[in-house]
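For this view, one protein chain was removed and the others were kept in their places.
For subunit A:
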């Protein structure tokens, strides 16, 4: 899958402003960003539900519409997309009837873990069950790429874990998975690669560890009543927060900061690596800093 220089605006709103992204077969990629970062718009372009204003979108060397028509791409949407007045099994059967090479309905229900509610009306299913049904529908065409837009919104912790277990198991067979999310743990735990977007642009791209390293740095925490604040005006100090007597220093060189602090009688010194959450905040809110 390849996006090149893709842009898309709605009136004055530039939802996507120049995204270049190539995803190889078998990758599990998280599309991570705050709400309004352009994730859903980008996904719509990949699914052929919209046309880019500029740039090109190619899926398996085809246009998105052609890839959809061949059943190569399937999507699990965040909400909607289900008929409430038919049963779970009928929904999958109906979806299967639209594709040339559909998987058997029973298998698909089994793999999505909803074989036990096959006879239930969709309208009576819980949010988690409906999401599994959307996943089952996506599996029906045995797609080479599955795109999931915020798939676990509204699921409880157990439901979320089961859902991802099913997705991961499925990805291990060589399916490419692209999912949008604003849950950091989800991206870190389930993706091989994280693409971080902000304001319609990619701000970081790599494994969870790489992204953490890119946002870099550690947090040094200490109590330092005698410290002259000017001593911390250093290029390797990113920010200093005061919490009463305590200082919280974000830095790319924790050793040097520690040395300065200890030479001024600081105590209770702690050095911690930034989590992905800090990296996420650092990378997605750079302009405000």
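One rule holds in what follows: contacts are C-beta pairs under 8 Å (C-beta built on N, C-alpha and C of every residue); 3 or more make two chains touch, one makes a residue touch a chain; residues count from 1.
Quick note on the criterion: contacts and distances are computed from a predicted model.
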item: Protein name as given in UniProt for the chain not displayed, "ABC transporter permease", "AtuA-like ferredoxin-fold domain-containing protein", "Phenylalanine--tRNA ligase alpha subunit" or "GntR family transcriptional regulator"; value: "ABC transporter permease"
item: Residue, one of A:1, A:29, A:57 or A:82, that touches the chain absent here; value: A:82
item: Residue among A:6, A:72, A:187 or A:224 touching the omitted chain; value: A:72
item: Residue touching the undisplayed chain, where the options are A:1, A:47, A:197 or A:219; value: A:47
item: For subunit A, residues in touch with the removed chain; value: 25-26, 44, 47-50, 60-62, 68-75, 77, 79-86, 90, 93-101, 137, 141, 144, 173-174
